[in-house]
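Apart from one protein chain that is not included, each protein chain of the complex appears where it belongs.
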Amino acid sequence: MGILSLPPHPLLFELQYEPGMRQDLQTVLPYLLRIDAAHILMLSGQGLLAPTAAAGLLDVHGELESRTLRGEIPFETAGPHRGLFWLYEQHYIHRLGREVGGAVHVARSRNDINATVARLRARDELIRLLDRLGDLLDALMARAAENTETVMSCFTHYQPAQPSTLGHYLAGIGAELGRTGEWLAAAFDAVDRSPMGAAAGAGTSFPVDRELVARYLGFSRVIENAADAVASRDYLIQMLSAAAAMGIALTRLGHDLQQWSSHAYRFVRWPDDLVSTSSIMPQKRNAFVLENIRGLAVRPSAALVNCLMAMKSTPFSNSVEVGTEAVAPAWPAFAAAGDALRLMALLLRHMEVDRGQMLAFLDGAETTMTALADHLVARHGLAFRTAHDAVASLVRELPKAPLATAAVVATRLQAILAAAAVPPISLDRQAVEETLDPARSVMSARHGGGPAPAAVRRQLDGLGEIRARLKEQVAGWRRRHDEADVLRQQAAAAIRGQALRS
Amino acid sequence: MGILSLPPHPLLFELQYEPGMRQDLQTVLPYLLRIDAAHILMLSGQGLLAPTAAAGLLDVHGELESRTLRGEIPFETAGPHRGLFWLYEQHYIHRLGREVGGAVHVARSRNDINATVARLRARDELIRLLDRLGDLLDALMARAAENTETVMSCFTHYQPAQPSTLGHYLAGIGAELGRTGEWLAAAFDAVDRSPMGAAAGAGTSFPVDRELVARYLGFSRVIENAADAVASRDYLIQMLSAAAAMGIALTRLGHDLQQWSSHAYRFVRWPDDLVSTSSIMPQKRNAFVLENIRGLAVRPSAALVNCLMAMKSTPFSNSVEVGTEAVAPAWPAFAAAGDALRLMALLLRHMEVDRGQMLAFLDGAETTMTALADHLVARHGLAFRTAHDAVASLVRELPKAPLATAAVVATRLQAILAAAAVPPISLDRQAVEETLDPARSVMSARHGGGPAPAAVRRQLDGLGEIRARLKEQVAGWRRRHDEADVLRQQAAAAIRGQALRS
Amino acid sequence: MGILSLPPHPLLFELQYEPGMRQDLQTVLPYLLRIDAAHILMLSGQGLLAPTAAAGLLDVHGELESRTLRGEIPFETAGPHRGLFWLYEQHYIHRLGREVGGAVHVARSRNDINATVARLRARDELIRLLDRLGDLLDALMARAAENTETVMSCFTHYQPAQPSTLGHYLAGIGAELGRTGEWLAAAFDAVDRSPMGAAAGAGTSFPVDRELVARYLGFSRVIENAADAVASRDYLIQMLSAAAAMGIALTRLGHDLQQWSSHAYRFVRWPDDLVSTSSIMPQKRNAFVLENIRGLAVRPSAALVNCLMAMKSTPFSNSVEVGTEAVAPAWPAFAAAGDALRLMALLLRHMEVDRGQMLAFLDGAETTMTALADHLVARHGLAFRTAHDAVASLVRELPKAPLATAAVVATRLQAILAAAAVPPISLDRQAVEETLDPARSVMSARHGGGPAPAAVRRQLDGLGEIRARLKEQVAGWRRRHDEADVLRQQAAAAIRGQALRS
Partner (left out) sequence: MGILSLPPHPLLFELQYEPGMRQDLQTVLPYLLRIDAAHILMLSGQGLLAPTAAAGLLDVHGELESRTLRGEIPFETAGPHRGLFWLYEQHYIHRLGREVGGAVHVARSRNDINATVARLRARDELIRLLDRLGDLLDALMARAAENTETVMSCFTHYQPAQPSTLGHYLAGIGAELGRTGEWLAAAFDAVDRSPMGAAAGAGTSFPVDRELVARYLGFSRVIENAADAVASRDYLIQMLSAAAAMGIALTRLGHDLQQWSSHAYRFVRWPDDLVSTSSIMPQKRNAFVLENIRGLAVRPSAALVNCLMAMKSTPFSNSVEVGTEAVAPAWPAFAAAGDALRLMALLLRHMEVDRGQMLAFLDGAETTMTALADHLVARHGLAFRTAHDAVASLVRELPKAPLATAAVVATRLQAILAAAAVPPISLDRQAVEETLDPARSVMSARHGGGPAPAAVRRQLDGLGEIRARLKEQVAGWRRRHDEADVLRQQAAAAIRGQALRS
């Protein structure tokens, strides 16, 4: 092959070329075919390839494409070979002769082709991930909307904090997930540029039309500098970090849901087809899927580390370390993230909420002590710190369970305040009783992004807009990619017509 | 303190509160003061704080601010205490009495305050980083512009590839650095939201004006959901991954520059004040700064891992693991990244380019063999693969150094082609000679983002636009932050006036 | 300085040399002084340095050492300088003249000195960390021993699993922590080798006695190959990964303790001086220290990533990236790990165990269902799967709370088995009642490493042996290091004597 007098060493073939080929037939060939078509059409359009030659090449290309679509291996792949590209080109030469079959690889290189394949694949991966994230957001928003009045303690540091609702919690974590969606979408913008024409990294003296190739491939732009085009895969860092952030959000949601579905809380419950039992503990109903989700969700973080490490201290030029090794572990990580999203959506859709248990938990959990202090401020004009200290003293004194009545609370609190030399106030028992009621506390938390149902509905509306925008963006990309397919078909038909006429 | 009957355990004080306080006085207090002013002004505006109380608080606040600006520790910090916030509030109570000094902490919590401090700091960090990256881009573009005609081999896989220029290389890596700048700027958008009003994560029943507080703090928006406001630090993942990507680009640039300044290449050289020598090898001039740069440049990657790990499987609520532990190692990592940027800009500005040595290296490096094959295609109509194979045979035959003359090349190549049963062609020696000249090859690489000087100038123009846009964005943010300072001052003056009148 | 005609560039000085010097005076100078003494003594012993010269150098050295010990900066450090080593050597030359002061740096280099400093520091760090881990193990074993009969549910997948004890849990996690102690100790073995004599990486033609220098420094061996001696810091990967593993164990322990001290469990409780309260929620007692512990505990993981990344693709030779940049972030990570250990020991020592609450939790948690199935196997000869399925049916039928009586259980279970066409068995109500009792279940779990108190005591004995062995190892190292100090003092005295006599 060219300057080399020998086929690859058998061990090299066994460890690199053979497994590489098995993968590439699945994951590279479909993209290579698309790129090849775009390149042939452009060359022909620029007069760098005669119409008959182009038409011949497109015919063989068409065959390969249909066989590939049918899941066949469309040409001989037996070793010792040096990888997909060479066999692929050989196939053309074998079919069309050296003059035509060997004429395509002008003004391009495996370097810009590989860079383009990676971007086409990354594009598809992002669309798939955003579809799945969108579906999770739909599930989450639906459950949140159903539960804007499902009163539940919120927690800080694992301790009951203040009354809130399940809907408020879901809207909150939904906002974080929505942002990671926006970051994934922003990564699309970094991906969406065509490297073709950069050849080996030093461009070409042939008058190629890079913008046309970009259009044929559904890219919105070209990469201006040829060295950058073949050397950089930086968009993968963006994609992986957005996926990593999304994964972290899933571990947090997964952690909370597993808490709340545990025996100690029983706020939520999963149906039998979403839990497993134990091989020796007959009573067990384990929400193991949440553990899978958390485990799958950290894969993008690890792939990100792989990507950063593989790229570190490489030359800024075409590099196997960057173009192959930094990239390969990213794909299974995106797949894992996608699975985590699907599993979480599944769980959320089927989650059974136990409102009674949530309310029972609030009993004795003292979550309205802030409301009580706020009441002293709002109604009786105390400084907040004074009110807070008085309620703290009250909490220390009160029996834990059953919770003291409003009457007892009012009496004791007045005594505490009197002892603290605060101007005498007279607490209204009715008002104290209302203040101590978690549900009323939720209703009054209307400000500052709180859990009052109307406030949460507004928060969900905001999230819904983000969801809608993401959907629209993805739809726009899909449309552009479909249009590119049509453009190529039309151009190919035109060339075949030209060839017939010539 | 409140419900607690004991001061912190001495060991806890020694390991946590005391070192925490030392740090917080430097890094938190200035932001806390800003937040406090905004909160007081808003409370007063909403009628939740009487004008006289507000004026009194603002007076003490003003004192604290000026003392802090002068580098003093503005209040008693001796132990055993429970951290900055409590001492800070005690100071107000001590100065103004319980009724006024204890009245500020209404409709807020340390949770939303901490979340806000982190965002204010992140904002400043991003601005600083973008300033430094901008300065590096300026240096890099200047050197690139100077060197659009500095012919140099480009490399792939560490082997001479094709003729290019130093300018083309710098424009390429500049494009990658420019993108990381855009990612940093995009992270600003994620940071730029005010958490205030979220209180402990469940909002508040007091009618706060969150938008006003946001404006007083120079934020463009509020965070809608209170749980999200206190629970999330996801923007740090974005900031750190952008900085990590930038760091990786620096390691690649640093790697190449160290290659090229090594004895084996001598393409570039550093002045004596930017190298070190050895304590035992008298001849040594070591470009050690490039090694520091690469080492500093991976810090954000490690801080990113810390951030992801610390956040993993935490409850989605206020959490020390997220709000403190995931955040703390980010700041020194940004500082390291900033230093790496400054050092790289310094090196680039003082880099001495040896054009002669670059040309000498091209001798015998066979970098125009692609040009020769292209010539066979463009001028003589050969299929590229045929041309490529013929030139490969030629390379195998030719003596390495001194390089064969155009005449020898032409003669041999014709013979090789004849033997390969290609229709006879007649090579023009003059054209072959020109084809073999690296400088001419560069001039003709006008397409596909290649190194032809005019093409590189266009690439640099594109980069310049990105640079200008980043500069403008940063200037806009700075303006908004300055305006917020003015807004607060005006509002404070109005309140003091009101208080005087009342 | 040597070949360089210029002092360092001001910016280089500001960003590198100046902050480097501030650090090095604290962290490098004490070790440099020790190395210098060892080197002088060896040179003198080998006749490479005259006794009077050696004595003069040792005098200045002694002064520097005492001033450093007193916390003074023992020589001029004003810029623009090129770092500690040069100033340090200048000080000798200034004090003793060029002939004597400049004579020490023979057969060595900053490269082997830096490598040695790092190992001396790593050695100290490991000893400190093992002391702290040992203290934690002591606390943990003490609490485990106290709680071998503290019956508590164990959990899998956050659901109650089987009856166990707090002692069993602590013995389990103690075993994991004990292993990480063994790994840290194993890393000591990798650290414990002297690089001195390797000079810049190519050894020396002077007849040095490397073993003697090693002895003077308390190392047990030398590093055979000079390139290895200056190029490698691989032991840091071992140290950091052992610390990372230890950190992960702490996050798991920290997670469980925070669960169990939460309102939903209340198995354990912390005293007021180890919790914090909220600035707005008066009822809050937050075990925030566990969150700090988890956050601190992941720092070694991030420092490990930094270390791996900084070392990746560096030349195997002396390298700033490896020797400085990969190393620097390791030290604060070890400090953080040490703090996490101390905080965890503190918490464990003061943890208040609520046995009643643990027993109450077991009510209705069905943790003896496995025991019931086992009973059917052991007493009634059923196949385990048959027994398991029958008990599963029982669990489905039984009311959750209050738990069914043994009589009801026996009756229903018999009916279920009869329906399942199992040969009729007659359950003994007394035996069933005993089987259903968590405390009895614990007593009978004597096999397979179970929680029966005697078994746990054996497990703790095993852990105690590991703890004792670690203690002994550390004591042995300390002894060797102290002996080295004595050796150096004796040799210095001998040289001074020699010098006087000569």
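Going in written order, the chains are labelled A, B and C, and every chain counts its residues from 1.
In this section, a residue touches a chain if its C-beta (ideal position, glycine included) is under 8 Å from a C-beta of that chain, and two chains touch if they have at least 3 such contacts.
Computed from a prediction, not measured in an experiment: that's the story for all the values here.
Set against the missing chain, the residues B:Ser66, B:Gln159 or B:Ser220 yield one that touches it, B:Gln159.
Listed residues A:Ala50, A:Ala302 or A:Leu487: the one in touch with the omitted chain is A:Ala302. Interface note for the absent chain: among A:Arg34, A:His61 or A:Arg110, the touching residue is A:Arg110.
Considering the full assembly, C:Arg179 is the residue among C:His94, C:Arg179, C:His380 or C:Arg429 that touches the omitted chain. Contact with the omitted chain, checked across C:Ser44, C:Thr68, C:Ser241 or C:Ser261, is made by C:Ser241. Here the missing chain is touched by one residue of C:Leu12, C:Ala122, C:Leu140 or C:Ala161, and it is C:Ala161. Not every partner is drawn; the one left out touches chain B at residues 156-162, 258-259, 261-265, 277-288, 291, 305, 308-309, 312-314, 361, 365-367, 369-370, 372-373, 384, 388-389, 391-392, 394-395. With the whole complex as reference, residues 1-9, 11-12, 15-16, 82, 85-86, 89, 105, 108-110, 199-200, 255, 271-285, 288-289, 291-292, 294-296, 298-299, 301-303, 305-306, 309-310, 313, 319-321, 324-326, 328-329, 339, 342-343, 346, 350 of chain A touch the missing chain. Hidden from this view is one chain, which touches chain C at 2-3, 5, 89, 93, 98-107, 111-112, 154-158, 161-164, 168-169, 171-173, 175-176, 179-180, 183, 186, 190, 196-208, 210, 222-229, 231-232, 234, 237-238, 240-242, 244-245, 248-249, 251-256, 259, 294, 298, 301, 304-305, 308, 311-320, 370-371, 374, 377-378, 383-386, 388-389, 392-393, 395-396, 441, 444-452, 455-456, 458-459, 462.
Just so we're on the same page, only the chains that are shown with their structure count from here on.
Seen from the Cα centre of chain B, the chain whose own Cα centre is farthest off is C. Between the chains A-B lie more C-beta contact pairs than between any other two chains. Rounded to whole angstrom, the centroid-to-centroid distance between chain A and chain C, based on C-alpha atoms, equals 36 Å. Work out the mean CA point of chain A and of chain B, and you get 24 Å between them. For the pair chain B and chain C, the distance between C-alpha centroids works out to 34 Å.
Within chain A, the positions touching two or more other chains are listed as 156-158, 161-162, 259, 305, 308, 312-314, 370, 384, 388-389, 392, 395.
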